[in-house]
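Apart from one protein chain that is not included, each protein chain of the complex appears where it belongs.
And then chain A:
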């Protein structure tokens, strides 16, 4: 039954809103939330991010698309400093990313991250996975954290798995728990790095549906994905990356139907079904 729990409809109104309430429906005019300026990153001799300038506004849903090795994951990871950058600045809600220590940990708590390989804490139950952050990083009391976790698990349709270990869940269920875990920190922005590409095809939709619902509620999202259905349904803007550069930016419909650059046309011809 889990697989039907999520639909495209707006989520149950009983669930608490994850955002701080500042989200606006008028996305074009929202304040800048994530700002990257002149970001460069090398892995040894390899220049993976080349002078990236990018602004994501409050409530905006940005899809990042591009060929393998173009630097999408690195970009995503740089935004919560799982990867350091060489030059340039990255700011979240007007605050520059701290270098190290507690200030960085605090800022990371405001940036939710969902990984391709879920990365649920393997030694903790589903419920404990979701309550760990609020309890240990925010000091939320146990009972309050558990109540909130159950509401979030319910919202992504895995409430009945709360006491299981991650290894007992399907990939789709694990990824939805991972989304709940990130939401439990009430982040300002959510990063998704190919959240469905490690999933069996029949589980992709249950995860995408949870993400669409989240987008509709006004969560600011940066999503690396090749799922065009998701981009069309939920994205405000598509950014196309190739060789570490942002080659093209456009609203999804425009990007998929009339890409301007050769690189994008070439890429789309390879991933689009004919």
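Note that in this section contacts are C-beta pairs under 8 Å (C-beta built on N, C-alpha and C of every residue); 3 or more make two chains touch, one makes a residue touch a chain; residues count from 1.
Basically, contacts and distances are computed from a predicted model.
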Choose one: "succinate dehydrogenase", "Amino acid ABC transporter permease", "ATP-binding cassette domain-containing protein" or "Sarcosine oxidase subunit delta". The correct choice is the protein name in UniProt for the chain not shown. "Amino acid ABC transporter permease"
For the chain not shown, which residue from A:78, A:145 or A:182 touches it across the whole complex? A:182
Of A:108, A:155, A:188 or A:263, the one touching the omitted chain in the full complex: A:108
Sort through A:40, A:117 or A:160 and give me the one touching the missing partner chain. A:117
Where does chain A touch the missing chain, residue by residue? 80, 82, 100-102, 105-113, 115, 117, 119-123, 132-133, 136-138, 165, 167, 178, 181-182, 184-185
